[in-house]
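Below: one structure, written as structure tokens.
Every protein chain except one is present and positioned as in the full complex.
== chain A ==
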């Protein structure tokens, strides 16, 4: 069978690469993805795990531990043995929003983790059904001041919900929030014009934007996204507006520095690979590939940025 042949081939290639690698790692590494398979974090994680396996000379095995908006997987890694063999694909949800939103904190995003590398930034997008008579962010704000509107998001307390809440606060408008269980059903209802507006990850909405089934009003990053140069940034209308999703590798606190360095170096090499970079560009993700220290700063900055938004929007979960 072909699958077996491929597996054997991969195993052989890995064992050859393994002889050239340093002491760490000497066995396979588990990359915990705190969401179900198939989502954007999962896709980024699998692409990265594939390439990092080659860099490290050991298989990086993806394990999906979904649940509680990413908290379960993050908690599992926070409590894992700090030996460098269990790492987490953290996101803005696990390392900024959930810790701010949850009343009972299952883990501390700073004290319980050793940052490895901030891999990518993923823009979000504000889009509307083409039947809604607005073409710009300003027109949407004007319309929202006149009549009641609603926007869909992938769920309560998700980065997309809070992107919407930040937008409402900065624009001074009231738009009803309709949470869904994930981005897919939210998109469906906006495509069917059941709900006119959506905040979504750019990668998941991009196909619908280029086909014209959705009208993108603005991306949430400070600058325009390279994959959609014609779509303005929301900050062009609302100066200072900036949100994005991000993916970063974390190890449990107390992981040996050599392991962190090896992982960070592998992550940097992975993101520098043109094939990976190409995939990420198709995905509208911007590559960062930071150092561990830069990721630590990033987490602090994100916590500081979201704290007032979460407080003002009055989003809490138990």
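Heads up, the rule we're going with is that a residue touches a chain if its C-beta (ideal position, glycine included) is under 8 Å from a C-beta of that chain, and two chains touch if they have at least 3 such contacts; residues count from 1.
The rule is simple: contacts and distances are computed from a predicted model.
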Listed names "ABC-type spermidine/putrescine transport system, ATPase component", "Tripartite tricarboxylate transporter permease", "Aspartyl/glutamyl-tRNA(Asn/Gln) amidotransferase subunit B" or "RagB/SusD family nutrient uptake outer membrane protein", matching UniProt entry of the absent chain: "Tripartite tricarboxylate transporter permease"
Residue of A:157, A:218 or A:292 touching the missing chain in the full complex: A:157
Residues from chain A at the interface with the omitted partner, ascending: 1-3, 6-7, 36-40, 42-43, 46-47, 49-50, 62-69, 71-72, 75, 101, 106, 148, 150, 155-157, 176, 178-182, 184-185, 187-189, 191-195, 203, 206-208, 210-211, 213, 278-279, 282-283, 315-318
